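The complex appears here minus one protein chain, its other protein chains still in place.
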Amino acid sequence: MIATHYVYWVLFAIMMIGLYVVISHGNLLKKLIGLSIFQVGVFLFYISLGKVRGGSAPIISPTVQTYSHPLPQVLILTAIVVGVATLAVGLGLAVRIFETYGTVEEDEVITRSATDPADGVPEDSLNGGGGDAAQGDEA
Amino acid sequence: MSTEFTLVAIALLAMLTLTAMIISRLRGLYGAAMVAALFSLLTASLFVLMDAVDVAFTEAAVGVGVSTVLVLTVLALTHSREAVTPRNRRLPAVAVVVAAGGALVYASQDLPAFGSADSPIQTHPITDVYLVESQEDIGIPNVVTEVLASYRGLDTLGELIVVFTAGLTVLSLLGTLAPPEDCKPPGRFHLTDYRVIRIVSGLLMPFILLFALYVLFHGDYGPGGGFQAGVIFASGFVLYGLVFGLDRAQQVVPPRVLWLLVSLGPLVYAGVGVTTMLLGGTFLDYDMLNQGHPESGQHLGILVVETAIGLTVAAVMMTIFFGFASRGVTRK
Partner (left out) sequence: MTAQLPALQVAIPLICAPLCVVGRSRRFAWWLFLLAALASLAISVLLALRVSREGAFSYQMGGWTAPAGIEWVVAGYNVPILLVVSAIAVAVAVYGYRAAGLELDDWHTTLLYTFLCLTLTGLLGLTITGDIFNAFVFLEISSLSTYALVAMGRRRRALLSSFRYLVIGTVGATFFVIGIGLAYAVTGTLNMADLAARVGAAEGNRALYAAVVFMVVGLGVKVALVPLHAWLPGAYAEAPNVVSMFLAATSTKVAIYILTRVMFTVFGTALVFTALPTGQVLLVLASAAMILGSAVACFQGDLKYLLAWSSVAQIGYIMAGISLATAAGVSAGYLHIINHAITKAAMFAAAGLLLARLGSVQLGALAGLGRRMPWTFGAIVVAGVGLIGLPPTAGFVSKWALVTALVEQRQWLVIAAMLVSSLLAMVYVGRLVEVAWFRDPAPVTETASPPKGMVAVTWVLVLLTIWFGIDASLPASLADSAAQALLGGGG
């Protein structure tokens, strides 16, 4: 079992390290890096499914007998590009967040946004004084 | 598996896991970014080991190249040191990881053995379609290019749209690119003062661009294709921008041109689809492009589509880089 499945287990470990970084770290940039690690683990998993013992890259050539499967590779090519697109958008948001809040630590950002004024409404007992506190953000 | 394969695989996997753990622990984010680049390089090597050469190529260009440059650029614009993770975040993270990891290990019991030739994936009829019939129907040696651009061409169009969306989003967030006059490098320090950097990058640029074109057109016969070509092409201009200054780079490729090129790719790709519908086939049925000789139609379709991809990917990568870079320059 170990000899045939060790590859999968190591890749799952890499995925989980990435997922752990995404959830536990508060720094927005670190989260994005963790997200990349998580996704790369998934990509490696897909490619490992297509590998054939003694096979070769799926480029048809008269000297090759066995080929590894092309479909997982096609899927992962798409997924890599989607991943970097998401990273670029996330980084753009992080830059804007830094410019408006002065920090990229999520907890700090939430603290600072709690003191934001609502959109110009006079204080009212209905709102508990001062508009929307961060209560809307929490689950 | 042969012993060399197993040894190399174990070595790479071990280094990969170690690198991932190091990235997790590093609080100095410049270091984390560079180790992440190393992580991507190891991943690309592992891809080559597992016979996924196109994917390795893309991972090397995108994961090591583009991602690292973008993260470093953003780190230059923000703080580069991470605060300590508070205790109360760690518990839910551990819970999720244990649950998900446990589910995966549980699932792995019924997964086919690594490298087996009679797994459901290998024995499915489409394997023959891709590896054997494709040579008659399309006739291109690189099967991955065939599947990517023709059999599953719609996925690739979707992917192109995702790239397009990302480029537009960065523009939406960071504003239109600053005009070249505002992008002069600050201070008296210029990278061009270093003779070695100036001369070597000047020499390299035409080769980089030429290599990108080679990758684009040779993607039918070896690893390569539109995405890799677009990324490499963009990296040539990123190099130019880094060394000679953003203003010079933006004079070579004005934002207006980039804007147009970004939109051109999806329009051409979708245009090919609409053309094939008008010629009597379904969306993206390249057979219709040359009614008498379907393989020529396929070749033409794949060529046009890959070029459209390369064009837009290059333009979007340049737009994203210029967007981040001009943010840093104009802020000062």
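Letters A and B name the chains as they come in the text, with residue numbers starting at 1 for each one.
The rule is short, and it goes like this: a contact is a pair of C-beta atoms (placed from the backbone, for glycine too) under 8 Å apart; a residue touches a chain by one contact, two chains touch by 3 or more.
Remember, predicted model here, so these are calculated numbers, not experimental data.
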Fill in: Contact residue for the chain not shown (choose from B:6, B:123, B:251 or B:291)
B:123
Worksheet item: Of B:31, B:86 or B:158, which residue touches the hidden chain?
Response: B:158
Item to complete: Go through chain A and note every residue touching the omitted chain.
Response: 15, 19, 22, 28, 31-32, 35, 38-39, 42, 45-46, 49, 71-72, 75, 78-79, 82, 85-86, 89-90, 93-94, 96-97, 100-101, 106, 109-110, 113, 116, 118-124, 126-128, 131-132, 135-139
Response to the item:
Interface residues of chain B toward the undisplayed chain are 100, 103-104, 106-112, 119-124, 126-127, 129-130, 150-155, 157-159, 161-162, 164-166, 168-169, 171-173, 176, 259-260, 262-264, 266-267, 270-271, 273-274, 277, 281-288
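We take it that only the chains that are shown with their structure count from here on.
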Worksheet item: How many angstrom lie between the CA centroids of chain A and chain B, rounded to a whole number?
Response: 16
Response to the item:
Residue positions on chain A within touch of chain B in the complex are 1, 4-21, 23-27, 29-30, 32-34, 36-37, 40, 43-44, 47-61, 66-78, 80-82, 84-89, 91-96, 98, 103-105, 107-108
Worksheet item: Taking the complex as given, what residues does chain B use to touch chain A?
Response: 1-2, 9-10, 13-14, 16-17, 20-21, 23-24, 29, 32-33, 36, 39-40, 43, 46-47, 50-55, 58-59, 62-63, 66-67, 70-71, 74-75, 77-79, 82-83, 85-86, 89-90, 92-94, 96-97, 100-101, 104-105, 108-109, 111-117, 119, 121-122, 126-127, 130-131, 135, 141-144, 146-148, 152, 155-156, 158-159, 162-163, 165-167, 169-170, 173-174, 221-223, 225, 227, 313, 320, 323-324, 327
